[in-house]
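My questions will all concern the structure given below.
FYI, not all chains are in this one, though none of them got moved.
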Amino acid sequence: MKSMLLRQIIEGALLLSPTPLAIKDLEQLFSDSERPQRDQILVTIEDIQLDCRDRGYELVEVASGFRFQIREQLAGWMHRLWKEKPKRYSKAMLETLALIAYRQPLTRGDIELVRGVAVSSDMIRTLQEREWIKIVGHRNVPGKPALYATTKQFLNYFNLSDLGQLPKLTVITNIEADGDHSSLGVLESGNIEMIES
Amino acid sequence: MSPILPRKNQNNAYARQVEMPFAVVQGQQLSIFPDDLYIPPDALEIILEAFEGPLDLLLYLIRRQNLDILDIDVSEITRQYTAYIGIMQGLKLELASDYLVMAAMLAEIKSQMLLPRVSEVSEEAEDPRAELIRRLQEYEVFKNAAMNMDKLTRLDRDVFLARAEFSDVERVTMRPNVSLNDLKKALESLDQRSSLSQHHEIYVEIISTRERMADILRHVNKQSFVTFGSLFDLSEGKLGVVVTFLAMMELMKEKLVDIVQSDSFAIIYVRAQEL
């Protein structure tokens, strides 16, 4: 198959598919007789990526494969078109999700232990319905609590190809006696204003 | 023997004068809410909503004073923490029981710190604050992780899928098949779940031992002496009685309540231990 046609087929499929396509999905586009080598597909993908470098869109790899997406720098303009306001997630939801992402697999009880508050069933169910987390097993203790882990869809949504790309956990070093205010910056964004009001 | 002295006396004094204007001074009854102090009606509710739980509130109190987590002055932090709780209760805000459990834990640590040390050697190993410090540190790590997660590039907020349609007019979309039985089962399992979750909610309200502990604490704090029997609500049935009993045992174990009986078969009284 000519490389130009190969490239057009891959471009077309990636723009048509509502979900990311893995190499093996791309292989399925071809009949047995015309199917290109895996390497050829990869080279083609690199070609496409290179050609997009000045475009408003890019070809990226996320957990379940490759997808075309509109560049982050254009978000401001895109929001004028995108009628739905992006959802904001509560701190509780983000903390729960962060715990599952970094400590998986873990139980609801494990999450409650770290957060010091009860985790609502609704929150867990919402995360499950978004397909960001799923039950991957049960801990072998009385009650057999479910063990939760994150999914590929979670990684896709956050533009990650694997868990290793999650930001490193930061332990805030304790504030030095000489009054280093920098670490307080983190707090200020959230709570301080409210308290002093 | 002395309680751990705050190393940053100046900081603390500053904090007390400027940053905690509505805390009651003199280290006495903290739940009394000064009449002359105006707090906008919604302010405390907002404060409470701003915190993700007792650990979050504690962390805030510590960080606000530039205090080192590793060297927190438990009695000062306890004082401030209970001041918050007291005010919130005074305003009849519904307070999650987790906050009260934390208050109890702080009180326990505080009392342990007041106990004379048997020997200098064991002091290091048995710092009663160790567990709290560990939890605060761990919580802070994930609080930060959650904030970082919010900053990650996100679909439909920062980036969007680039899609194009197929020019072919008759586009065949394969759609999942559904059977009537799927529908029937879906609704049945939903009904079952919602009836279970209704039960579940009731149980969480009535049966949670942790919550019951908080209820009892609330009760005994106010009246300082109550009869053992008055803490049980027989209308809750067997399960309710058992949970109340377990909660009371737990409170005793944690030395949060005293239970006194002057004679065999005499009336048993329950009293809150000094916080």
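Labels A and B are assigned to the chains in the order they are written; within every chain, residues are numbered from 1.
Quick note on the criterion: a residue touches a chain if its C-beta (ideal position, glycine included) is under 8 Å from a C-beta of that chain, and two chains touch if they have at least 3 such contacts.
In this text, all values refer to a predicted model and were calculated from it rather than measured experimentally.
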| item | value |
| --- | --- |
| Composition of the entire complex, counting every copy that the file contains | A x2, B x1 |
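Just so we're on the same page, only the chains that are shown with their structure count from here on.
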| item | value |
| --- | --- |
| Chain centre separation in whole Å, for chain B relative to chain A (CA means) | 31 |
| Parts of chain A lying in touch with chain B, wherever the complex brings them together | 15-16, 18, 57, 67-72, 75, 78, 82, 84, 86-87, 89, 91-92, 94-95, 97-99, 101-102, 114-118, 121, 156-160, 166-167, 169-172, 174-175, 177, 179, 181, 183-184, 186-187, 189-192, 194-197 |
| Interfacial residue positions of chain B with respect to chain A in the complex | 7-8, 19, 40, 43, 46-47, 50-56, 60, 63-64, 66-70, 96, 98, 102, 135, 137-150, 152-166, 197, 200 |
